[in-house]
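Partial view: only certain chains, each at its native spot in the assembly.
Note that the chains take the letters A, B and C in the order they are written out, and that residue 1 is the start of every chain.
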Amino acid sequence: MRVGVLTGGGDCPGLNAVIRGIVRKGTQEYGYDFVGFRDGWRGPLEGRSVRLDIPAVRGILPRGGTILGSSRTNPFKEQDGVRRIKETLAKNEVEALVAIGGEDTLGVAARLFTEHGIPCVGVPKTIDNDLSATDYTFGFDTAVGVATEAIDRLHTTAESHMRVLVVEVMGRHAGWIALHSGLAGGANVILIPEQRFDVDQVCRWIESRFKASYAPIVVVAEGAMPKDGELVLKDGSTDSFGHVRLSGVGEWLAKEIEGRTGKEARTTVLGHTQRGGTPSAFDRWLATRFGLHAIDAVRDADYGTMVALRGTDIVRVPLSEATAKLKTVDPALYAEVGVFFG
Amino acid sequence: MRVGVLTGGGDCPGLNAVIRGIVRKGTQEYGYDFVGFRDGWRGPLEGRSVRLDIPAVRGILPRGGTILGSSRTNPFKEQDGVRRIKETLAKNEVEALVAIGGEDTLGVAARLFTEHGIPCVGVPKTIDNDLSATDYTFGFDTAVGVATEAIDRLHTTAESHMRVLVVEVMGRHAGWIALHSGLAGGANVILIPEQRFDVDQVCRWIESRFKASYAPIVVVAEGAMPKDGELVLKDGSTDSFGHVRLSGVGEWLAKEIEGRTGKEARTTVLGHTQRGGTPSAFDRWLATRFGLHAIDAVRDADYGTMVALRGTDIVRVPLSEATAKLKTVDPALYAEVGVFFG
Amino acid sequence: MRVGVLTGGGDCPGLNAVIRGIVRKGTQEYGYDFVGFRDGWRGPLEGRSVRLDIPAVRGILPRGGTILGSSRTNPFKEQDGVRRIKETLAKNEVEALVAIGGEDTLGVAARLFTEHGIPCVGVPKTIDNDLSATDYTFGFDTAVGVATEAIDRLHTTAESHMRVLVVEVMGRHAGWIALHSGLAGGANVILIPEQRFDVDQVCRWIESRFKASYAPIVVVAEGAMPKDGELVLKDGSTDSFGHVRLSGVGEWLAKEIEGRTGKEARTTVLGHTQRGGTPSAFDRWLATRFGLHAIDAVRDADYGTMVALRGTDIVRVPLSEATAKLKTVDPALYAEVGVFFG
């Protein structure tokens, strides 16, 4: 049996660990062989593939990114997309497909399975941790670790100069990275997309912190928005998701804080450092197990499913669940963490 | 209301985060004040305490160890232990006690509550992750991270010299650190206390790895034992648990491998570096939330309970559960990981 | 004998190590006692001081920032500045002063000694490594380490998406951080303030890199400027040095690259993470030795001097040398590194 593998969407530490897990177990235990398609769904669309065997996946576990490349190509938006994919699979004698990706990539897999009978298994991937079907996704722990280390460093400079330091982290629609790294880094204010923030309240927290003779750190998710909508977008351009670019909330907020409190404020935008580099041990463990269980789903011909983490177990859920609902930060959890604000 | 806090047993990254969470929320939200007892149960036994308020817990989140000190003192083995503890609590007007510790420390808390009516809440702590009542304990992720980074480094030296490298990690009775760090580090053999190992099988894995032109890394938990019991203990001394010291399995194994395969083998014993230093972001998150929920249990007068992680939720379980059963590595999970051996 | 210590200018990992070195050796070997002045020259101006003894400097070696605080206050710009400083020193019975800081702080120390006979010894500090009197200054190695780790992480995301990644690092007038971290991180283009850059040449390097099927990383110092001056400054505001803010070259360049090559480009601005946090081992070594040798200069009454690194030796040079000439990147060294461009 020959199995195809592809990675789609934004890159994420742990993708290579998934690929290695799939290939290693599939080859050794089940005697399958493997074809890797290049650059997400563009690979099967354009017939671009590479051979995947055990030597090909040696040494990739600690490496960030994906050896298969990635893209945001959607075959349903391409002429004859589905037919071309079917042809590629047939030509390569691929009998099952493992798709590793986020909402978009897995949404395609779900439709290919449901509407066209293509035997797909999914592995969830989102640096933002915003898929509701799984407790955690790999890459998230690495991103939180990078952001926390940066916040740790900023504390000392904040205190030496009694300045406000604003750290903008990833999270367009969900504040998980901000919440976890802000808590772990001992931030004094954490702002997330789920709840519009009040700049005056932010300034009150900042001033209360200064009164305790400590300098405040504000962690803000890139998608956080002020209450009264006074955020002027940096530009009107749209990103590759088709959304308006929200980058700039960090710098905007620093200026507001300076204007209202009279304190110096500085911004750091962590950007892509959060999604690159070697995965944390937690992410290597989770990603590897996702890979091992995905190939088990193939063996069981349990198509149309996706692997997911529940507690310490890897389970299978319908692919459709993966994209059903965005997992956002619960107000109760945000309130729990709020005890550290100010 | 005044609440006492103590930390017992081996130190563990995240203890300070728990203390900070308890004091911060208890003070701000519930208006409690706090007494910290020094050095585990020795503190209330000998009446040694410090004042714990918000300034006292500032800046301790990223610091390893415990600002309260620790010990393995067991009041049930001390003369008049329980009475002396009751006196200290009365004298300090302490109405509830939060005990942060492992099997031994929590076992004492359970008996003090059940047998003597002392209002105790527990927070589980074990670097080894071997408490069955909770998905994970804080400190474990940090230990796995330290061990994984060490294994990453050893790969390059293994390959440059085509040597076997044996890494001995913590884990006297449970192989969790070995299993997670071994998988995350791409080890070729992982040996755990739950399953006696066969040196000949280990040597076959090593030789198969060399055949693929890679140098093998063997991760061995300090409590792992060979099948035929030919391990000669380094000395007959007992450790502070009263167990015979098992340290030395790493060096013993390296010598066996050299003798049987003719390949050079070197040992690294990671030791206490695994349990010291700044906690990982994951551990800071978990430990802080344990603290926040422990003080909620006090507010609810829900004594005799312990906080625990289930999925992404913090729940309460009876203290007696904490010590009921050692959580060891399931044979199925060990088999799952075994696909990477050799 | 009583000695005063102060830290001025921007914060820098290693300041606490210097303070500890001074106090430890001065107390133990020479029997001195110490007064720490708060917030740079503002401390002696306003008579704000703290006692510095061995317990006060315990545990500060690995901590970033400065326990004494810092400022950019210049007593020569304050009314009666010199007289007020003399009064503070007399009142505190301070017989010698160790000033730890950069060009501005040491320039004040030099004038106080030369023009007013105040016995000063200097310790050079600049994260940018741009003081010509010393081979290296502490803090620089830490900054290069942080930037290199960030570049390492960006490689994987660059390659997975075949994007250009622009990293803006510190360096207003000298390109040392860009040069060292760019080389160490395997960047494909490094742009420094010492040599105006040609955007077309940058794009040619980028395209040559893509032809080799690798994604390019561009490291640009915040003070780097394009050849034909077409850089539009983000705003007209001035920073605390009185210079026009140059921040923005990274984003400006990314936009130019996108426009000219048609490739996606993303920017990361590392900002203050480069100057915060725990110092590297190299910086702890250098800063500690600077402290030990500064107090030796006091013992020798060798005032008006500054400690400096030459090879592996700590030497003394006149304070006036410290500020005489900015140490910029030699064109020959830049050319040497240029072999890796493209």
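Keep this in mind: a residue touches a chain if its C-beta (ideal position, glycine included) is under 8 Å from a C-beta of that chain, and two chains touch if they have at least 3 such contacts.
What you see is a predicted model; the values in this text were computed from it and never measured.
K.L.:
Give the total number of copies in the whole complex, keeping in mind that only 3 of the identical chains are shown in place.
P.N.:
Of the complex's copies, 3 are shown; altogether there are 4.
In this text, only the chains that are shown with their structure count from here on.
K.L.:
Taking shared residue numbers divided by all residue numbers at the interface, is the value for chain A and chain B over half (same) or under half (different)?
P.N.:
Here the answer is same, because the shared fraction of interface numbers exceeds one half.
K.L.:
Which chain is the middle one, judged by CA centres?
P.N.:
Located nearest the centre of all protein C-alpha atoms is chain A.
K.L.:
Which chain has its C-alpha centre farthest away from the C-alpha centre of chain C?
P.N.:
So the farthest one, by centre of C-alpha atoms, is B.
K.L.:
Using the average of all C-alpha atoms in each chain as its centre, how far is it in Å between chain A and chain C?
P.N.:
About 35 Å separates the centre of chain A from that of chain C.
K.L.:
From the mean C-alpha coordinate of chain B to that of chain C, what's the distance rounded to whole Å?
P.N.:
40
K.L.:
I'd like to verify one number: the distance from the centre of chain A to the centre of chain B, where each centre is the average of its C-alpha atoms, in whole angstrom.
P.N.:
Here chain A and chain B have centroids separated by 30 Å.
K.L.:
Taking each residue of chain A in turn, which ones touch at least two of the other chains?
P.N.:
152, in rising order.
K.L.:
Show me the residue ranges of chain A that touch chain C in the complex, using the header's touch definition.
P.N.:
10-11, 13, 15, 63-66, 69-71, 146, 149-150, 152-162, 165, 240, 264, 266-273, 275-277
K.L.:
Give the list of chain A residues in touch with chain B in this complex.
P.N.:
It is residues 24-25, 28-29, 55, 58-59, 61-62, 135-136, 141, 144-145, 147-148, 152, 180-181, 183-186, 212, 214, 278, 280-282, 284-285, 288-289, 292, 310-312, 336, 339-340 of chain A that touch chain B.
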